[in-house]
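Left out: one protein chain. Kept in place: all the others.
This part shows subunit A:
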């Protein structure tokens, strides 16, 4: 019973551990085969740098600065993206008015808006939030728009025949019904937000993980650069997991199959003695096994 989740945890730990091992090996042996690892900091260098940073104040200031920026930008984007997406999907006037404008602005990489941000906003801080927000806005907008358009019409008709008006339909049908799609957009959005908040900090920030990483690079403190990268990675992972978990919690009503990411539907393996004559009895325990696996898979969903 407990074998499968444990083995999955083991696998999850094994792959980063192997990557770290390889990194340590290549850098400590100063391998120079076209790819040059001789200048590369080793894992232990980075770990030491990490330990130093964590014990200092700057690291935590950078961390909270970056988190404040991304959360502000992302939450703004979530609210604006969902609102605009619903508006464009539900109102032809809004679609005609906003559609072309949004489509022209959408392909512009948010980070290319740095000059705009500098011109528009009195402080760098607001500029960075603006860029982060713009980055997450479009994925949220687009997936909200799609999700709202794909809603089953009967739901809305049912509420209309109960005497529900536009607001009621919005509250009781459109928003809850579009939620699974909206969370798809939010997941993409939080990822894009990180990319943009870090880039924006590198270009124009004061404090922040991106700013610190770039500073380290300019003074050739390579272990420091890696500390920054690892920090970004971990923060990104945590925030997107949070979005994912929230999404799952809010869309618990979705009929879920016990889907294993990347896994094939598991057929109980034939018992490894096919030549044995009492074949019939071998198949006896199978339904039970299957039942157990289903139960486990349902629980495994919570591993992210």
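Quick note on the criterion: a residue touches a chain if its C-beta (ideal position, glycine included) is under 8 Å from a C-beta of that chain, and two chains touch if they have at least 3 such contacts; residues count from 1.
Methods note: contacts and distances are computed from a predicted model.
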| item | value |
| --- | --- |
| The complex's invisible chain, by UniProt name, from "ABC transporter ATP-binding protein", "TonB-dependent receptor", "YedE-related selenium metabolism membrane protein" or "ATP synthase epsilon chain" | "ABC transporter ATP-binding protein" |
| Per the touch definition above, residue among A:41, A:127 or A:177 touching the missing chain | A:177 |
| Touch criterion as defined above, residue of A:117, A:159, A:182 or A:198 at the omitted chain | A:159 |
| Positions on subunit A where the hidden chain makes contact | 154-155, 157-164, 168, 172-173, 176-177, 179, 251, 253-255 |
